[in-house]
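The next block holds one structure in the form of structure tokens; read it before the comments.
Apart from one protein chain that is not included, each protein chain of the complex appears where it belongs.
Entry: chain A
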Amino acid sequence: MSLLTIQDLTVEFPTRRQLFTAVDHASLSVEPGEIHGLVGESGAGKSTIGAAVMGLLERPGRIASGQIKLGGEQISGIDAEAMRGLRGKKISMIFQDPLTSLNPLFTVREQLVETIQTHLGGTEAEANKRARDLIDRVGIPDPDTRLDQYPHQFSGGMRQRVVIALALCTEPDVIIADEPTTALDVSVQAQILDLIKELAQERQVGVILITHDMGVIADSTDRVTVMYAGKVVESGTTAQVMGQPQHKYTKSLIAAVPRPTLKLHRFPQISYGGRETRFAVDDMARHWPKVDNDTSKPLFEIRNLTKKFLQKRGLLPWDRTYFTAVDNVSFDIHAGEVFGVVGESGSGKSTVARMIAGLYPVDGGTIDFQGQRVSDLSNRSVQDEYRKNIQMIFQDPYSSLNPRMRVDEIVAEPIRHHRLMDGAHIKRRVDELLDQVGLGSGAGQKYPHEFSGGQRQRISIARALATQPRFLICDEPTSALDVSIQAQILNILKDLQEHLGLTMLFISHDLPVVRQMCDRVAVMKQGQIVEVQETSELFANPKTEYASELLRLMPKLDDLSTDGLEAG
């Protein structure tokens, strides 16, 4: 008999105007020791299923019909007090962001002991011993010292281990892991997934792994359920669903996943649900100033770039300590190419981008753009000209647009700042831009919160293109987006590069994406560049150990269906 069965579950959120059905007659079951993947895009209802099982639906959400059974006993609709007894004891949950899911003001020991005693009772000494064993089991070295530390003293991966220890501390039957590795680096992600797999086997726990990452699904689940708009569209063993998807949505979803092994000319768009929006790059190209991509000389020459951040303040210079974020980095970017920078978080890749953009002053070294020294921020005339030519697209489309400004003001701002046009022309130009990125010229009257993540990233692109730059810096432009939206945005960036002759610096931790986008790639580690290579060469024969290690940890995705993909 299954450990956890969900039958015909429907979850509704009544709002003032209408009834929103978040989950629509979904069914799935989990066996002991099985990892069951639940995949879909944001808004598909996968997290709502998790919350429903935990009895933690946000008000006014409610289970309208269907049943949830745990070990044959119905747990949906039982009273709040009984549900609280089950939570943490029989069913546990692991959240997405380990940085925020631990209370910052209590030590790890306090949080563990509290939970153990709530459910198992017992003396404090027993709870302490159990806490120590758990911390040891989840692979945190030196458990005796670590137990008495506060969450901020742990790294992201270590914190997620603490969260797992907390979820495990009362021997639950089922664990719901909601995007447990999305906030982590590739190498840490692999370790955490291994730990979850191991523990599921060892303790015969059923795991529901909620994720939007097909790589995670392919690598670590036994069975998978695909959701779209609240409905289960396909369910089966992982090999079967990934290898021979039956449903049209699953097929298009799998097709949109960037592959590490196969370079495509364009990403296939998700055709299911008719969400594709036009991007009029041809229109744009007609009015774009002709750029002469002279390939004899690099566009950027970056030499011995160094950035230090003050780590410890001190009145006296010798009291201060610095953290070297970027250490003596040199590379060239040629006109017309997409230059990738990859590395784990903290490797200094964003710092390099910000120095090139002039957001951080350089502490050492030089940046030359078209033969002109641009790392000296005090030269106003050079800076003005330079900044018109470079624009940046940021990672988080939610925080990179001012929520109090209308979209047309946001897009017009760079034009106004550089005094490129006067009033009436600006308006026409902004409308054109918004139309060209596929938002329609009416979008200018709205505010950023009225748009989805993908649409906001289009606004960012329109803003970046407003000054008709030669060079775009894209700092993880798609890592906050769903796979299908990511495909759209990456296609747009590719079009821009091809049709407008733009040069790009593309920063990402996602190797398959880099493989699709970039001509050359620099691999960064602890502030230094360890390897610069042609993309195909790097993926085929990495020269350094670190690069091959990164490649090894990357989800393989070999079993994924390749229907509808054509190499480019």
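The rule we apply is simple: a residue touches a chain if its C-beta (ideal position, glycine included) is under 8 Å from a C-beta of that chain, and two chains touch if they have at least 3 such contacts; residues count from 1.
Note that contacts and distances are computed from a predicted model.
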item: Name per UniProt, for the chain absent here [options: "NADH-quinone oxidoreductase subunit H", "Peptide/nickel transport system permease protein", "Zn-ribbon domain-containing OB-fold protein" or "Heme exporter protein D"]; value: "Peptide/nickel transport system permease protein"
item: Residue in contact with the excluded chain [from A:Ser29, A:Thr48, A:Ser92 or A:Gln436]; value: A:Ser92
item: Omitted-chain contact residue, chosen from A:His152, A:Arg419 or A:His449; value: A:His152
item: Absent-chain interface as seen on chain A, which is shown; value: 54, 56, 84-89, 92-93, 95, 97, 100-107, 114-115, 118-119, 150, 152-153, 163, 166-167, 311-315
